[in-house]
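What follows is a single structure, written as structure tokens, with notes after it.
Missing here: one protein chain of the complex. Every other protein chain is in place.
And now, chain A:
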Amino acid sequence: MKLLTHNMLTSHVKGVIKGYPLIIKATEVKVNELEFNGQFVSRMIPKLEWSALIQAAGWLGQSQDLPSTLIPDYENDEEFLRKVHRILLEVEVIEGCLQCPESGREFPISKGVPNMLLNEDE
């Protein structure tokens, strides 16, 4: 699971109001190279919940000195974009789980795939 995906996932346990962002508890993380495209990154940034991304990067020890709020004119800062590219697409959680911040419910991640299915009674 890449952090770009994590940025879009929320908890949908019944009754939960603040199910975002899901807390990442990783037991296995991999870094895979992926071709950098500056345009992709700079267009993706406005679509993200930036603080959730920074939080997630922190949980995985990949903060890389990224700022907690966006700097203006980031589109032209290639070094910055490359750092964002890395945490969005190259860092992957292979094993672990995602935890709902309100209910504590854990969703397992196995072989890079999170299982978000709820049980009958949830």
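Just so it is clear, a residue touches a chain if its C-beta (ideal position, glycine included) is under 8 Å from a C-beta of that chain, and two chains touch if they have at least 3 such contacts; residues count from 1.
Going forward, contacts and distances are computed from a predicted model.
Here one chain is missing from view; checked against "Phospholipid:diacylglycerol acyltransferase", "THUMP domain-containing protein 3-like", "Auxin-responsive protein" or "Histone chaperone ASF1B", UniProt names that protein "THUMP domain-containing protein 3-like". When the omitted chain is restored, the residue from A:Glu35, A:Asp65 or A:Glu79 that touches it is A:Glu35.
Within chain A, the residues in touch with the undisplayed chain are 1-2, 4-5, 8-12, 20, 30, 32-35, 37, 39-41, 43-44, 47, 49, 89-90, 92, 107, 111-118, 120-122.
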